[in-house]
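All remarks here apply to the structure that follows.
Apart from one protein chain that is not included, each protein chain of the complex appears where it belongs.
Coming up: chain A.
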Amino acid sequence: MEKFETVTAIAAPLRRSNVDTDQIIPAQFLKRVTKTGFDDALFFGWRQDPEFVLNQPVFQGAEILITGPDFGTGSSREHAVWALRDFGFKVVISPRFGDIFRGNSGKQGLLAAQVEETDVERLWAAIEAQPGITATVDLVARTVSIGELSVPFGIDDYTRWRLLEGLDDIGLTLRDEDSITEFETRRESWRPRTLPVREPAEVGGQ
């Protein structure tokens, strides 16, 4: 996972609340065998509408999504985070997130930044005054700013630390890699190995 400090990019306003994970990515996309390439599935239903915010040319390349309260509720599907990430989003801003969604986001390096509802309104207004304007999300200072406007956001310390350090679960374990390597030197040499492939000396016991 890349280390996350600040992102400056186009911000897209999604003026909706209660966006559940079924809206973010419908069930028909869950059959896939990959963890990537879900950009086409993001908000699949809504994107059929040419007027939908992400279809508008001014918001092409947006990396910050600013939404209403209760984003990412419903089914636990991790695919919702993969779809947002694959589409290019690095930050989702909402007054309130679904718990599992927020947890999944942290693991995949997507920043779920919690911003007061009144501040979300101010961010939306700033964008609508100047569609296509860039916003800056500063994880060190915990602020979102557009031009002169700067508002704080909330995130738990542990997730923030992991994002700043660029650590997913695996990254976290690999910080302990020396212990793993050391353990491996202690392992008995006769413990089973799958490689190289061996043929049975004789047919086994029974």
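Here are some notes:
Here is the rule we use: contacts are C-beta pairs under 8 Å (C-beta built on N, C-alpha and C of every residue); 3 or more make two chains touch, one makes a residue touch a chain; residues count from 1.
Operating definition for what follows: contacts and distances are computed from a predicted model.
Missing from the rendering is one chain, named in UniProt as "3-isopropylmalate dehydratase large subunit" (options: "Phosphoribosylformylglycinamidine synthase subunit PurQ", "Ubiquinol-cytochrome c reductase iron-sulfur subunit", "3-isopropylmalate dehydratase large subunit" or "NADH-quinone oxidoreductase subunit N"). Listed residues A:Q48, A:T118 or A:S189: the one in touch with the omitted chain is A:S189. Checked against the hidden chain, the listed residues A:M1, A:L54, A:I133 or A:I155 yield one contact partner: A:M1. Seen from chain A, the chain kept out of the figure touches residues 1, 31, 33-36, 78, 107, 168-170, 173-174, 176-177, 179-180, 183-184, 187-195, 197-206.
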